[in-house]
Structures are given as C-alpha cells and as structure tokens.
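Below is one structure, written out as structure tokens; the observations come after it.
Yeah, one chain of the complex is gone here, protein chain that is, but the others are all in their spots.
Coming up: chain A.
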Amino acid sequence: MDSNGIGRPRDLLRIEGLHVSFALMGARITAVRGASLRVLPGKVTALVGESGSGKSVISLAAMGLQAPSARVSGKILFDDPLSDKAPIDILSLPHDGQKIRSIRGGRMGMIFQEPMTSFSPLHTIGDQISETLRIHTGLTGAEMRERCEDMLSRVGFHNPRKVYDMYSFELSGGMRQRAMIAMALVCGPALLIADEPTTALDVTIQAQILKLLKDLQLQMDMAVLLVTHDLGVVANIADEVVVIYQGEIMEAGPVETIFHRPAHPYLKGLMAAIPHFGMQRGDRLKPLREIEVNQESLLSKKYQARTGPDIILSVRDLSKTFAIRKDNWQMPGKAKEKARPAVDGVSFDIRRGECLGLVGESGCGKTTVSKILMRAIEPDTGSVLFDDGRGPIDVLKAKGAELQALRTRMQMVFQDPLSSLSPRMTIGEILREPLDIHDYGDVAKRKMAIKALIRAIGLDEASLKRYPHSFSGGQRQRIGIARALALGPSMIICDEPVSALDVSVQAQILNLLKDLQKDLGLTYLFISHNLSVVDYMADRVAVMWAGRIVEIAPREIIMTAPVHPYTRALLDAVPFPDLERPLNFETAGKTSAVSRESWARAFRDDDDGGDGMAPADLGGGHFVLARRNADVRELSS
C-alpha cells in the first residue's frame, strides 16, 4: 500500500472541500460546508458530531447515495488498494451508473443505525446477503450460499445455515446488526461506512458489536469510517477522529491528540456535556447551550413544608406475566414457548425526595414496572403503597376520587417527546388539559399556572400558542416535563427521558430535572438503560434483569463495588470517553443469557432444588439477589 514512495500510506478515502445543500421549501439549506477529511487504509476514522451536523450526509455522499435533491460540489476521492489506477472521484461518476455501483457493496460496505428497518422483512437474510455476491462476483448459487454462511458464522451466528433462511424480524436487534455487518462485508470491501452502528442497541449488545467491528476490521485489514455522536465509542475503537459541527470540520487528528488536548471550544463543550462515571456529587453538566429557567414561579405553597413518612412509594412482590398470543400458523405439535414473567417478584421502596434509578437491558421489565405503577397494566400479584404525607393510597386498588387524587400526585415523563404530545393541540392546551381535568381553580388561575410552568422550563410565553412540531426534541421534552409538573405532583416517573435526545440537549434536560427535584422537593423513579445518565441523576440504583431486581444499592456502591455478576457485566460494557479506561472486550462481549452460565452458583436458581432466591443484605442499603442459603461475605468477595 505504501507504493507512492513518500513513506506515508495513501489515503483510502479523501474528501476535499465537500459542499452539500438541499432544496427545501424553495430555499437552499446547506448541510455540509467545505468539509475535508481523510480515511487511512486499515484504520478506524470516527466522524463525530451531534444530530443535524451533516455527518450522515457526508457518509451517504461517500457512496454516491445522497438524495437526488442534494446539490454536491467538491471531491470525494476513493483510492482502491486493489487497483493501480489513480483515485476515482466518486462525485464525478454518473449517478447510479455502472461504475459507482461496482464500488458500492463491492469495495465499500455500509451499515446503518436502525437494524430494524435496514433489512426488507419480505426477503430472507440469506437472500439479501447473497444478493451482494450476486452483483459483484460470478459465483454459483452453492458457492454463494457457502460464502454467506461463512460470513454469518464470522459475525457470530452459531447456526448460520438456519439464519440464512430466516427473516430479519425473527432476529433480535443485536443479531440483526450482526447480519447487517455480514451483508456489508461479504464481498470484502476496503472501506466500511458505519452510520451510528450501535446507537439503537443496549449497552451490552453495543459492546459486542464494537468488539465484532474491531475484530473484523483487523482480520480483513479494512478501513472504517465510523459516524457517531458517542465519544465513549470513539475512545474505544477509533484511530483518528474528525469533529464536525453544523457542517464544518472543527478538529481532526489522531484519537490521542483529540482526547488529551482538545483544542476547539466545541469539542471541549461536547465533552463537558456528556455525563460520565466518577463525577462528584455536586458536579454539574455543562450543556452546550445553557437554558434560562425560572422555578420561583412554581414555588407556591403547595410545594413548601410538605412533611410525611420517609417512604413515599413502597412496592412489594409485583409480578406480571403476559400471555403469549396463540399462534394460528404454527403446526400442531411444534414446541410452544413457555410464557416467562415480564416482572417477577419486584419489591423496592422509594424515599421522599430521592431519585431511584432503574437500569437494565431492553426487555428486562423496567417499563412494565413503570406502567404498573401508573395503573396502565394490571399486575398479577403484588401491592403498591403511595404516601406523600396526604394520606396513604393503595395504588393498585384506588378508585374514583382516590384515583383522581393519585393522578395529581404521581406523574410521568415519557421517552419520545414527539409522540407523547398531541400534534393537534397547542402547548397552552396541552399544559392546561390536566388542570381542566382536575378542576384546578378558575380560568384566570389556570392561565397563571400555565405561564408559571412554561417559564419554569425555560420557554417564553409566546410558545404557548405554538404546536409541538415547531419545537426541537429537547424543547418538546421540556414541555413534557412541564405537563407532568402541572398538577404539582410529589413524584415523577421518568421513563428513558433523554434516550431519544441528542447528546447536546441531554445535559439540558438532566440539569432541568435535577434543579426541579431540588427546588420542588420532587421524588423521581428514573428509568434508563444508560448507566452514566443514571449515575449522574440517581441517589440509589436498582438493577433489573429478566424481570427481577438483582441488585439495589446507593449509587456509589453500585458504580464502584457491584456484587452481582450482571451488574458487573453491565458496567464493564459501558464505553468511557477516556482512552485510559478501554473496554474489556473479553468480558463485555457476552450476552447476559450466555454469561449467565458462568455466574457463581449463588446467583443462579436454575438447577438442583435450592430454596429459591431472596435479596441478601450486604449492609448500608445494599441488597443483592442470591440464593437463600448463600453466605453474604462470600457473595461480596
């Protein structure tokens, strides 16, 4: 590869002065302004920026896949190591012509953020993977199948023969992303463009996919252009980093330089805006763009001097099993899947004024718990007692006036701020609705309350007349928070409130929630799969796995001295935006279902008749789910 004699490898991909603009409503929106960057052969180059910064546009343009309405100028030079010819300018090739098509899929592969929608659900995995081979090679059917199955086993499928004939929706998100990688790499391309390949995945799955990408990149001596917003991912697998902001390249260089000596203020700001482990209690995130909030307006009587019992919410033995829908299509005699409980004997207390974090991978039952608490789902067994000092309420049995009263005291903030706000109501109507339902004061008083709310979340009163679509994601989420606050609740359930938001606004929302909690004396149940966010927010953390709480302890203990092997695996899988703390891919690259086999016997309840599992008290409010007869000291060793 070192053939040009200068002693420096030729750039595999070299983008020079790239401009991309789109026609939108008669105007032209410029998405990329004069971006220049390079990708070295056999190296991982990370393109980092927040959403809307133009990073995906660049990655698409590199394969000539930009939308037809895009106007592109500049140069994208691709220097194929397999050919001796001069680099090809991708942009000069005819749109969708023969030449560019032979590069796509053959010499450049691409994977996307959403493994869910990247496959056609109507064609088998094998059909879609072998299609790439069909286009670029002259292999026979049997040879193609062999190559595909070989590739599928290289990306970690144990039974590639079976997967070949499966459909994408029969695979989990992580498995689908593996299949996607197999599809992109089956022709052995020189460059893989990965557009947020792990953003939609759980933290443990993310670690697996990162490990896979790194391994394959080394094995196949391939270059990767990794598009991401996650500096933790960057620190763990990138060799070079390019930072982009509003379509302009801010900073570029080797990963060490970027992390140790960030020069550009934007990059410094981005690093300060991301929650990371080891923050001190009083540390505060610095959002890229600070918002002005005014909570004094909310500090009315109702929030002052509220006293009551120490425990505001007491959950005991919640269980819920969803019936599996009877499958009409299945042939009789085929083994039926046994229904597994979604929530299995969950008990916890939330103290007044604290924030309890609830973490776990997707499907572990954390959202089901929150829905049970809000009475959206009936549990099979269990009890929930709520008491904020105005008399205890049995949450699961409350009816009529009591239920109405409960609704004013316990509210919810949802994950997706767009779909949780009605597009046909103005912000004013959205905020007034809870007040109307609960007959709060008269019209003038309601108006006052709405204005106080909108100021408390840092928006101006003019926004009361606008509709949700005219706000950004972060602003919408603030409106969602204002709606939850409208009735002056004492407890708020936050179900993944920042996971749909961009990193740059995450900090705004987290700080807002923190301030509100402090000023209004709120109690939070904070559900998230993002451990560093929970670490920033929570006082105590409960870790859920397979419908059970496997460990619950004060935040510091969970983060520094976890006992349960699942908690440890979860923490091991979090990528740090810090070069000194690389992921241990050996331990992180296992699914919980597989690694469970290697857990100490004390944490498993499957085999021989033990006497069941129970939380073992390790002292200091630290409980871990273990066998009843397990020795406590043994556990924590």
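Criterion: a residue touches a chain if its C-beta (ideal position, glycine included) is under 8 Å from a C-beta of that chain, and two chains touch if they have at least 3 such contacts; residues count from 1.
Following the convention adopted for this analysis, contacts and distances are computed from a predicted model.
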Name of the absent chain as recorded in UniProt (options "ABC transporter permease", "Cytochrome bo(3) ubiquinol oxidase subunit 4", "Citrate lyase acyl carrier protein" or "Sulfate/thiosulfate import ATP-binding protein cysA"): "ABC transporter permease"
Residue touching the undisplayed chain, where the options are A:53, A:118, A:490 or A:528: A:118
Contact partner of the left-out chain, one of A:20, A:77 or A:110: A:110
Touch with the omitted chain, as defined above, among A:35, A:48 or A:63: A:63
Missing-chain contacts mapped onto chain A: 60, 63, 65, 96, 101-106, 108-110, 112, 114, 116-123, 128, 131-132, 135-136, 167, 169-170, 180, 183-184, 324-325, 327-332
